[in-house]
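Excluded from the complex is one protein chain; the other protein chains are retained at their positions.
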Amino acid sequence: MRTITYREAVREALIEEMNRDESVFLMGEEVAEYNGAYKISEGMLDQFGPKRVIDTPISENGFAGLGVGAAMAGLRPVVEFMTFSFSLVAFDQLVNNAPNMVTMSGGQFHIPMVFRGPNGPVHALGATHSHATENFYANVPGLKVCTPGTIRDAKGLLKTAIRDDNPVVVLESEKLYNSSGEIEDIETELLIPLGHANVLREGSDCTLITYAQTVPTVLALAEKIKTELNVDCEVIDLRSIRPLDTDTIFQSIAKTNRAVIIEQNRPVCGIGAQITYEIQHEIFDELDAPVARVAQIDIPMPYNESWEDHVFPNETRITDAIKEVCYL
Amino acid sequence: MRTITYREAVREALIEEMNRDESVFLMGEEVAEYNGAYKISEGMLDQFGPKRVIDTPISENGFAGLGVGAAMAGLRPVVEFMTFSFSLVAFDQLVNNAPNMVTMSGGQFHIPMVFRGPNGPVHALGATHSHATENFYANVPGLKVCTPGTIRDAKGLLKTAIRDDNPVVVLESEKLYNSSGEIEDIETELLIPLGHANVLREGSDCTLITYAQTVPTVLALAEKIKTELNVDCEVIDLRSIRPLDTDTIFQSIAKTNRAVIIEQNRPVCGIGAQITYEIQHEIFDELDAPVARVAQIDIPMPYNESWEDHVFPNETRITDAIKEVCYL
Amino acid sequence: MTEVQTDPNTVTTAELQMLRDMLDIRAFEERAAQQYQMGKIGGFCHLYIGQEAVIVGSVAAIKPEDYIITAYRDHGHALARGTTMNACMAELFGKETGCSKGLGGSMHFFDKDNNMFGGHAIVGAHIPLGAGLAFASRYRNEDRVTLCYFGDGAIHQGAFHEAFNLATLWELPVLYICENNGYAMGTSVDRSTALEEIHHRGRGYNMEHSAVDGMDVRAVRDHVANIVHDMRQTHKPHFLEIRTYRYRGHSMSDPANYRTKQEVARAKEGDPILTFRDQLISEGSLTEEEFKAMQKTSRDAASQSVTFADNSPDPPLSDLHKYTYALTDS
Partner (left out) sequence: MTEVQTDPNTVTTAELQMLRDMLDIRAFEERAAQQYQMGKIGGFCHLYIGQEAVIVGSVAAIKPEDYIITAYRDHGHALARGTTMNACMAELFGKETGCSKGLGGSMHFFDKDNNMFGGHAIVGAHIPLGAGLAFASRYRNEDRVTLCYFGDGAIHQGAFHEAFNLATLWELPVLYICENNGYAMGTSVDRSTALEEIHHRGRGYNMEHSAVDGMDVRAVRDHVANIVHDMRQTHKPHFLEIRTYRYRGHSMSDPANYRTKQEVARAKEGDPILTFRDQLISEGSLTEEEFKAMQKTSRDAASQSVTFADNSPDPPLSDLHKYTYALTDS
């Protein structure tokens, strides 16, 4: 084992898969000469050259669509969005062209492609730059969606996504790029399958379900809650939203009989709502309390920091939700 | 009272509001000289002239954004999407520009604007042309979203939306355009407020929650279910998805203790999931059975008719869901 | 094609094949119209009648390994590329024997074996895909060009713009062909842009551009052949406006009141099939009888395709979940 950053983990995944397969290439704004707006692709232009590490104009719809076409012809594009807030101008390519090709062609064509980049609110960027898009993409059959919240997953999920023959949306977290953690040695091939949630902390009293940037927050909070409230929380990192691993969720709740879902996104028609539907429909009788959800407060993200801290799921609101489901 | 079609109801709303307010205009593809792709705006070019009934090139992102700008300057644009499947190429204008302006300008600017047109699967149009977009837009604070499922609502909700000072997404149903029903005489000003669900059928055994094109289906089925299964269903038409009238839903379930949600859209992160979260969180103890949801089968919409009929919520699957929650 | 132009016999054989291809498309579309009226075809159905010379002439100028991709008015494109009438009619009927297994429908024809990449129904959205196909060819250093077709209404979509800039910036070997049939649904070209000529839009990207008469199949073939010949060397994209006319309404449900009977009649006087027939006859490479025979062959094949489609099965409901993800998917 060794310790690297989330940023390095993403980069390792890209480099390893590009070394392994000539048909994989990276395309996006500032990924080459600038070494990446968030330095994910640092050094990759030097290593792979301009043929495979490609700077684009500010044309998300254009290069996302170009990637879909290249994938139809058998290449394996990795398209970087500087942030997924900018994927909204390319939305039609992700929702119509990439996911529908297999069905519309009766199975003749598929789209082995990755859309990746940071997703979700960061820090004082305001309403236009703070979108979390997972619920949009999770709604679309034909897409797969994963949300690495740990260093291992940042590498292992992306490597799997690049080898997947379908369009996979890999939603990273800018807030985690500098975080570091343990991971296997570079020699070991680290492939983490999609659709397998990860129990990061075992606990008997309450299940906390989360993903992406709130994973470390929730893990830390679980310890605090144990000492302060003597509530022993089990923490589940979803890892992938589509496919969704409901089994792991159900098994945990069968034990704890209580669940709180923490999501970085807005509440309405979000991941929390979707998972709550599954829980109450499949294991209604296991619940000793209604499922509680902690999401953004339902307003456009304000610039002011105190307001932003309040809008984003924070310790106070998560703790209140845990107390609520535990009737404390 | 009199009987008109859903199409005529939409047209009456447009004509009345344009007569009432000079600043209201209609813009979209084929709305003027062609009299509307679905003949909604038939005769309106003759009545209001090319200044206020405006044909556009195929540039949804462009004219949606033009509308947002015109609204900032105080006009009240009604932008028609030929279908909301085509709103996906204008997604950024609906999700970023229209809803964020009030927040970002600290309340200086607002967007009195309507985006309207048919939404949801129609008939054998295939994967690219069958999108239901309500869950996308309902997720966005700053937008309002309504879904007329009756002739009265087609007129009354649209008139209210046009007078609203915020961007309102009015999702009509092409499948209902030719349907007809009772409505107040033309003299009476018909304004139906957003955020008030409509109990279309009273019943004591099970609450059926639906909206848009499945409203007539569910109403008819409720009668059948009464005679065939002797289950007395209460039918709620949501009318507006954002704001959402949870009170009416809760009151009904307090009576029936059972709920089935029927949605025209795909299941994941949909309206059904959202409403289920609210129900189980607010009135958990009122439920005698888990909430059941009937949505599209989770695959891209196929062209083949037998497959399409199977994918779309149909009588069989709705009936099964009712039996499920009633333990029959 | 360009190379073999020299030998007169091969030329004649090839040209007679072009005539047959146009007759096939015409016969297929007329039969499809009839079947649509009989309620055997669902959804939208956009006919290609009148525009046959565009696809037949341009495809005659490229190699089988070259790529093509188009919009939703795609029946002619599949047929010209070699998809059988049976597979096309079966697709319209939603049958499993269709070129998209009955899951795509009229607007979503695909034929991988014939390098036909669809059949795309969101206006303009496939134009970046065309750039991507050309990108893949360059990435692999293949001697392959891509022909990407779209209508006159598609040039006002953002996707068009972003793709055109990328194609010129990266020198992608893609020939963008705007099939200017005068109308986008009910909107005549002059009501959608202030440009005098559509191909002038290439100026805004520093992209080579030109126009050709789409009712003259030889002119289309030769013009495309020249462009493609250069493109194989330079890899530079080209924007070609092909002027044609759609005889029928936009789709089966369109009465086309936005244009006069006279206008349609005038257009039909320059019918691409009859014009070409007369040329071949006057040059002695075709007789009236041979033409009639060809026409009959095409019409018989078209009605055969209806029988085939009628007798074909629906895709089995047991496969409902088979086509959401790649068939190779674990």
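All chains are identified by letter, namely A, B and C, in their written order; residue positions are counted from 1 within each chain.
Convention: contacts are C-beta pairs under 8 Å (C-beta built on N, C-alpha and C of every residue); 3 or more make two chains touch, one makes a residue touch a chain.
Please read these numbers as outputs of a predicted model, since none were measured by experiment.
Partner chains of the missing chain, restricted to those shown and counted over the full complex, are A, B, C. Although one chain is not drawn, the whole complex shows that of C:80, C:159, C:273 or C:309 it is C:159 that touches it.
Remark: the omitted chain is touched by one listed residue; of B:8, B:92, B:134 or B:172 this is B:92. Only one of B:14, B:40, B:53 or B:70 touches the chain withheld from this view, namely B:70.
Although one chain is not displayed, chain C still touches it through residues 156-162, 165, 168-169, 192-196, 200-207.
Although one chain is hidden here, its contacts on chain A can still be listed: residues 29-30, 33-34, 37, 55, 57-59, 61-62, 85-86, 88-89, 123-129, 297-300, 302-307, 310-311. Residues 25, 51, 56-57, 59, 61-75, 89, 92-93, 96-97, 101-112, 141-142, 144, 164-166 of chain B touch the missing chain (whole complex, contact as defined above).
Throughout what follows, only the chains that are shown with their structure count from here on.
A count of C-beta contacts for the chain pairs A-C and B-C puts A-C on top.
Comparing the CA-atom centres of all chains against that of chain C, the greatest distance is found for A. Per-chain Cα centroids separate chain A from chain B by 30 Å.
One finds 41 Å separating the Cα centroids of chain A and chain C.
In this assembly, the C-alpha centroid of chain B lies 37 Å from the C-alpha centroid of chain C.
Taken residue by residue, chain A touches two or more other chains at 61, 89, 92, 96, 102-104, 141-142, whereas all remaining positions touch fewer. Counting partners per residue, chain C has 100, 102-104, 108, 120, 122, 125, 158-159, 323-324 as the residues that reach two or more other chains.
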